[in-house]
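Here is subunit A:
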Amino acid sequence: MAKFGTAEVYKEMGDMLNNDDEWLNKRGTKISYSMVYDYGEPVDKAFFTRFEAGRVTEVRELESRGNIDADFVISGSTDTWRGVLTKTVDPTVALTRGQLKVKGKMATLLKNMNAFKYVIEKMSQIPLD
Partner candidate 1 sequence: MTQQQQVDIGTDDPEISQFHYGRPEYQEDANPVFDRIRQKCPVARSELFGGFWMLSKYDDVLRAYQEPELFSSYPNPIPPNGIGSERPVIPVETDGPDHAKYRKILQPLFTVARLRPLEAKVLQHATELIDGIAARGECEFITEFAHVLPTRVFLDMMGWPIEDAPKFLEWTEKLMREPSPDPEESLQIKEETGLELIGYFAEELDRREELGPPQAGDDADFIDWLRSASFGGERPLTQFEILDCIFIILLAGLDTVQGVLGLSIEFLAKNPGYRRELIEHPERIDTAVEELLRWFAPVLPGRRLTRDVEIRGVPMKKDDRVMLLMGSACRDGDEFDEPLAVDFERSPNRHIAFGAGAHRCLGAFLARAELRIPIQEWLKRFPDYGIKEGTTVIHHLSAVRGVTEMYLDCR
Partner candidate 2 sequence: MSAKPKDVKVQGVHVSVDRSRCAGHAVCLIHAPTIFDVDDEGYSVVLDETPADIESAHRAEINCPERAIHVEEDL
């Protein structure tokens, strides 16, 4: 269980992935990036995560949403994030249509698209409070 709109979601995501053999040994081995999940109003928060060879080594809430320094920042409205996490919004469509905006190197994102999708899939399996 994790409270929506808090770092708990990402801590649980980290726990899931760090105990996922398929992720650590196969799917996530190339993932070494910092990724921020940025929420619009009313949550109005951003959550920092760091991946090292797939392992989630850091999860924290950022002090402010401005001037985020990370390899990737994915921004969405509170509604969009809730939709993605409850599987009522398709993340691929949301990314394509701009409901989820991505800042970061597109080339890297695309090369690792399957891995990034795996992470979002795991996230949406977390039961929310």
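Keep this in mind: contacts are C-beta pairs under 8 Å (C-beta built on N, C-alpha and C of every residue); 3 or more make two chains touch, one makes a residue touch a chain; residues count from 1.
For anyone wondering why these and not others, all candidates are chains of the complex that A comes from, given by their letters.
Quantities reported herein were computed from a predicted structural model and do not represent experimental measurements.
S.K.: Given that every candidate in 1 or 2 is part of this complex, which one actually touches subunit A?
M.R.: 1
S.K.: Along subunit A, where are the residues that touch candidate 1 in the complex?
M.R.: 90, 92-93, 95-98, 101-102, 105-107, 109-111
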